[in-house]
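For this depiction, one protein chain was excluded, whereas all remaining protein chains were kept in their positions.
By letter and in written order, the chains are A and B; residue numbering begins at 1 in each of them.
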Amino acid sequence: MELHQLTIHELQELLSRKETSALEITQSIFTRIHAVDDQVRAFITLTEEEALANAREIDKQGEYGRIAGIPLGVKDIFCTRGVKTTCASRILENFVPTYDSTAAGRLFAEKGILAGKLNMDEFAMGSSTEQSAFFPTCNPWNLSRVPGGSSGGSAAAVAADEVPFALGTDTGGSIRQPASFCGVVGLKPTYGRVSRWGVIAYASSLDQVGTFAKDVRDCALVMNIISGKDPLDSTCVDLPVPDYSASLDGNVKGMKIAYPREYFQPGIDSHVQDAIKKALLKYEEMGAVVDEVSLPHSEYALPAYYLVATAEASANLARYDGVRYGLRDFEAANVIDMFSRSRAEGFGAEVKRRIMLGSYALSSGYYDAYYLKALKVRRLIADDFSKVFANFDLIVSPTAPTVAFNIGEQIGDPLTLYMNDILTVPINMAGLPAMSIPCGFHEGMPVGMQLIGPAFGESTLFKAAFAFEQNTDFHTFRPALEVK
Amino acid sequence: MSKDYEVVIGLEVHAELKTESKIFCSCSTAFGAEPNTQVCPVCSGFPGMLPVLNEKAVECAIKTGLALRCEVAEYCKFDRKNYFYPDLPKAYQISQYDLPICIGGYLDIDVEGEKTRVGITRAHLEEDAGKLVHQGDITTTPFSLVDLNRSGVPLLEIVSEPDMRSALQARAYMEKLRSILLFADVSDCKMEEGSLRCDANVSVRPWGQQELGTRAEIKNLNSFRALERAIEYEAKRQMEALEDGELIVQETRTWDEGKGVTRSMRSKEEAHDYRYFPEPDLPPLHIDQDWIDTVRKSMPEMPDQAGQRLMDQYGLSLYDADLITQSPQILKFFDETLALYADAKAVSNWMMGDLTRLLNQNGMEIQDAKVKPALLAEMLQLMADGTISGKMAKTVFEEMFVSGQDPQTIIKEKGLVQISDTDSLLPLIDEIINSNPKVLQDYKNGKEKAFGFFIGQIMKATKGQANPEMVNNLLKERLNRE
Partner (left out) sequence: MALTIKEVEYVAKLARLQLNEDEKQIFAEQLSSILKYVEKLNELPTDGVEPLAHILPVYNVFRADEIRPGTPREEILANAPLVEDGQYKVPKIM
C-alpha cells in the first residue's frame, strides 16, 4: 500500500518504527493530490511548500505520536493564519486571516501538517458543493456525481486518499451527508463540544466543527485533540473530554438501539433503507437490542431549520460590507451603495436567498410567525429526542435520503436541494452528536448510516461505530480513480 | 415656559463603564489612543470571531441598578440589534432588548426648592460602536474614516421615564445621575470625552392633557448647558408649531450648538427595522441574590446619603450639600479639609468659590489640583488667626493652586503677612490723619466719605496688608479723640 492510502494510526505505526518520515508521507500526499485533484477538485488552496518545510522540521525534531507529521485538509471555512480563507465565496476571495481557528490551531499545535484548504458550498450553505463560487467538487466514486455538501471538499479529499483526515463543519448535515455520499466516517459532535472560534459563522446556534476520517479509530483520535473548553468561545462548554479511543472495544452487547419510523418513510430511497436495516440486523447479531421508536415532530425540523439558520445567517453575514476586508465595490458613490453593490457582487445566489429569507423571518411583523415559531418547534424536536434517550442509548437511521446524485441534477430548485438535509437537520436543531459511517453501496455509490447519541454521548457513538466496523468491511473500500 | 403647554422630557443616557478591557474582548478601553491601535479581530468584526462577556461590566451594571433603586433581573440575556453603518463592524450591536439587566428605579432631584422623583424605566448593557471621522459636515463630506478603538467599549444605557417638566429638571437629573455614577465608581462620566452621553426625548402637550404629545429625539448634546438650551429651544419650537396648527413629526433632531437650534436628521430612509433576536453566541445571565448582596455590601455611600449627612452634621444648605456631593473626589476633599479645620461653611465656601473657579478655568478635576486639603485647612487657620485678611487669602490661594506650596511659604515669599499690631498701625493712622487736615475737617463736619478716604489711604500705605477690622476700630477710636 502507498503511504497516502493509509490511516492516521497506520502512519503513526510506521513513524514510530522509523519506517517512514513526515516528509515521505507529505510527499506521498502531494503526489496523490497532483495525480487526482484535477478530477476531484477538492482543494481551493494548496500549501505544499509550507507543508514540506513543516514536515522536514518535524522530522528534525524526531518526535511522533497522535497526529504529529500527519497531513490534513481543512474546510475553507476555518481561518488559517497567513493562508487564504475564502469560505468558497468571491466576497472573501483574497482574505488572509491573521489568526488560526482554535480547532485547526490545536491540530497544528500537535504537529499536524496543513496540506491545503478544502472546497465547500459558499458560506456552508448547500448540500452538494455545487454552490462554491469557484468550482464544484466531484465525488471520487463517480466524477459526474456530487460529493455532498457543504463540506464536499473535505469528504472527497479523504475518500480519494488526498489527505488521511480533514476538518469540516456541520450546521444541518454538512459533515454527515457528504461523509455518507463519499463513503467515509464523518462526525458532528454535540453543540458546544468543539470551539467555533475562528470558524466563519453561518448559523451560530447550529454550527459545529467535526472530523472526516477513513475509519472510526482515526476519528476518535482527532476528536480528542480538537474537543474541549475554549475561553474564546462562550458556547464551548467546560466539560471534561473523555478518552474516546477507550470506547473502541467493539462491544455493543445490551446496547439499546432505536430507529425512528419517521426516518424510514417512502421518501427515502428503498435501497438506502435496506442497507440501514441490514446494519440494524448486524447490530442485533452483535448483541444489541433494536427497537422502533417515534420522533413525531421530525417533519417540522427542516422548515424550522430554514428559519432559524437563515435568521442567524442574515446577521452573521452582515459584516461582509466591504469596509474592513473582503470584496469592495469601489465605484459606489456613497456608503449604502457600497454595501449593497459589494454584497451583490460578492455573494452567490443561494447565499442571497438565505440572507433574504432570514431577514424576512426576523423583520417587523413577521418575527412571531416565523422566527419565534421556529424556536418553539425547535423545543419540541429537542424534547422528542430527550424522550427517546430516556430509554435508549443510540438512535440509528439513514444519513441521507439517497446516494450521491448527479452534478447539475438538483441545482435548479432550492427546495429540492434542501430536502437532502431532512434526516440530518433535526440533530442540529437538538444540538446532539451524530456520526455517519459507510454501511453499504447502491449503484456503486456509498450508503451512509447515521448514529445519533445523547448530548455529550460521543463515546457511545464511537463504541457503536467501531463495533460495526470491526464486523464489516465497508470502510475498507476505496474509489477507483484514474491516476494522472 | 408657556401658560398653555407643558413640556415633557425623558432622557436616554449612555455611560461608558469603567472597565480596563472592552465588554466582549480584552482590548484596552483607554481614551485617546492612536486610531485602530486598541483593536483585535473580535471588536473589529472579523470572520469567525465570538464575544466573551466581561464580568466587571456586569458588576458595574448591578452596582448602578442598586444605586438607582432598580430591580436587578434574576434572568437576562443579550440580543442582536441589526443595522448597517461603517462604524458598526459586525453590522449588529450586541445589546439587551426585552430582558434588560435592570428594571424600574428612580432618582430624586431638587430644582429651586421643588423636589421631584424621576422614574428610571430600565438600564441595559451594550457594546459601543467605533468612531466615524468626517471631513467637515456629515452631509457634505466626500468620505469618512473609521476608527474602531471605541468599538466594544461597554456601555450602560439608562432610560428615564418621561417625568421631567423643564430644562432645569433635565439638567438636575443629569447632574444627579452623573454624581451617582461617580460615587458608584462605574464610569468617569466625562461628557467631553464621550464617556457620558445624553439624548433627550422632548414633547409638549396642552396643560391637563393626559396623553403624551408626539416626541422628537434630540441628539448631539455635548454638555449640560447644551442639554438645557436644546430642550428650551425644542419645547418652544414645538409649542410654536402647534400654535401655528402644524403637526409635530416623530423624528430625530440634532442640536446645532453654533446656531442654537435643533435640526431634523430625517433622511429619505425609513425608520430602522432592527430585527432583534436573542444573541446565540452568549449564554444568558442568572444573577442570584447572593451576587446582588455581595455587590450591595461593597457599595460606598451614595450622594444623597452623603448630602443628608452634611446637612445634618454640619448644617450645610441643600445647595451646598449638592455641590459638595457632585463627585466622591470633591466630597473626599471636603471631608479631609474639615478634619483639619472644623468650619464646614468656610470650607464649603472656598471650595465652591475660588477652588471651583480655578478648576474650571484650567479644565482640571479636583483630584488633579496641586492644592490639597491640608493646604486649604492651613490657609483657613491663618485667616482665622488674623495673620492674613480675606483679601490676602485670595492671593495666597491662587498661588497655592499654581505652585502647590504651603501658605506659610507663600506669605513669607510675597510678604503678605497681615499687619494686626497696634504698635505698627497707630503711628501710621496718626500720620495719615495729620497729613490730611482738610479731610479731617470734612469728617468733623459729618461727611461719611472722609472715613472711607482715611481707610483707603491706610490700606494703600500698608499695601493692603493692614487688618481691615483693626484699622476700622483704631481709626474710629482715634478720630473720636479729635
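The rule we apply is simple: a residue touches a chain if its C-beta (ideal position, glycine included) is under 8 Å from a C-beta of that chain, and two chains touch if they have at least 3 such contacts.
Predicted model, so just to flag it, every value in this text is computed and none were measured.
A.B. asks: Any idea which of A:Pro164, A:Gly431 or A:Gly448 touches the chain not displayed?
C.D. replies: A:Gly431
A.B. asks: Tell me which residue among B:Leu145, B:Val249 or B:Ala384 touches the hidden chain in the full complex.
C.D. replies: Final answer for the missing-chain contact: B:Leu145.
A.B. asks: Touching the absent chain in the whole complex: find that residue among B:Gly10, B:Pro41 or B:Gly213.
C.D. replies: B:Pro41
A.B. asks: Just one of B:Asp185, B:Asp273, B:Asp343 or B:Asp406 touches the chain that is missing; which is it?
C.D. replies: Going through B:Asp185, B:Asp273, B:Asp343 or B:Asp406 one by one, B:Asp273 is the residue touching the chain not shown.
A.B. asks: In the full complex, which residues of subunit B touch the absent chain?
C.D. replies: Where subunit B meets the chain not shown: residues 19-21, 26-28, 34-41, 43-44, 52-58, 77, 84, 86, 132-134, 138-139, 141-148, 267, 273, 275, 278, 280, 282-286.
A.B. asks: List every residue of subunit A that touches the chain not included in the displayed model.
C.D. replies: On the subunit A side, contact with the omitted chain comes from 94-96, 98, 191-192, 205, 231, 234-235, 237, 297, 299-300, 303-304, 306-307, 314, 318, 321-328, 330, 332-341, 343-344, 347, 352-353, 355-357, 359-360, 363, 370, 372-380, 382, 414-415, 418, 430-431.
Just so it is clear, only the chains that are shown with their structure count from here on.
A.B. asks: Considering only the defined contacts, which subunit A positions touch subunit B in the complex?
C.D. replies: 78-79, 85, 87, 92, 95, 97-99, 101, 196-201, 204-205, 231-235, 311-312, 314-315, 318-319, 321, 323-325, 335-336, 339, 359, 362-364, 367, 371
A.B. asks: Using the touch definition up top, name the residues of subunit B that touch subunit A in the complex.
C.D. replies: Residues 41, 44-53, 80, 82, 84, 86, 89-92, 144, 146, 273, 275-277, 280-283 of subunit B touch subunit A in their complex.
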